[in-house]
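Take this structure first; my questions come after.
A single protein chain has been omitted from the complex, and every remaining protein chain is retained in its original position.
Let's turn to chain A:
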């Protein structure tokens, strides 16, 4: 299913005045493709992602998955939470794994939250951990994993529920160039394989060789999509 962001505006209260973090953004991410969202710090990338994820209601505009309008300024917290659980996978800037759960349990948690037996996704969980290259560490807790391994577990966790939309916030910020490139490649590959519409925020264009499209954000607005060659390093 495609992800459509239509006329998204997000205004934060800022003391007595307000701060427009996202200003009338339109963006479509087709299913099975990855769009990279670039831009300097403070441009509003995370804010746009938060709206796309239903973590915060847009001040104006709608988020649509396939033909379903999922988030509007009036969507309730409970409804947003359910959409996120059933249709959206998220990878955060830091891995955000739960300290008391093993790598495999981080994935099983998703089934539990959906009211299914955790064991019912064990097999798929192991396949995913294998796909991201940490199958050997399935029974380790986050404290026993390296930063890169944790980020890979986080990617597997985002995909375990077969989400229609995958939202990724700066997955490479803690990794060196080579590992960052590998992680982006992993995400784009898995997104294609699982037909997920993927929006990937990054401030490091050099790791984006494998993405399908790139858009750039500046001062809360989207610039015209640049051809990929323009953002690739020479």
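By our rule, a contact is a pair of C-beta atoms (placed from the backbone, for glycine too) under 8 Å apart; a residue touches a chain by one contact, two chains touch by 3 or more; residues count from 1.
Assume contacts and distances are computed from a predicted model.
Its record in UniProt calls the unshown chain "ABC transport system permease protein", which is the match among "ABC transport system permease protein", "Cytochrome bc1 complex Rieske iron-sulfur subunit", "Urease accessory protein UreF" or "Peptide ABC transporter ATPase".
Touch with the chain omitted from the figure is made, among A:6, A:86, A:185 or A:212, by A:86. Think of the hidden chain as still there; on chain A it touches residues 46, 49-50, 53, 55-56, 77-78, 81-82, 84-86, 88, 90, 92-94, 96, 98-101, 105, 108-110, 112-114, 118, 141, 157, 169, 173.
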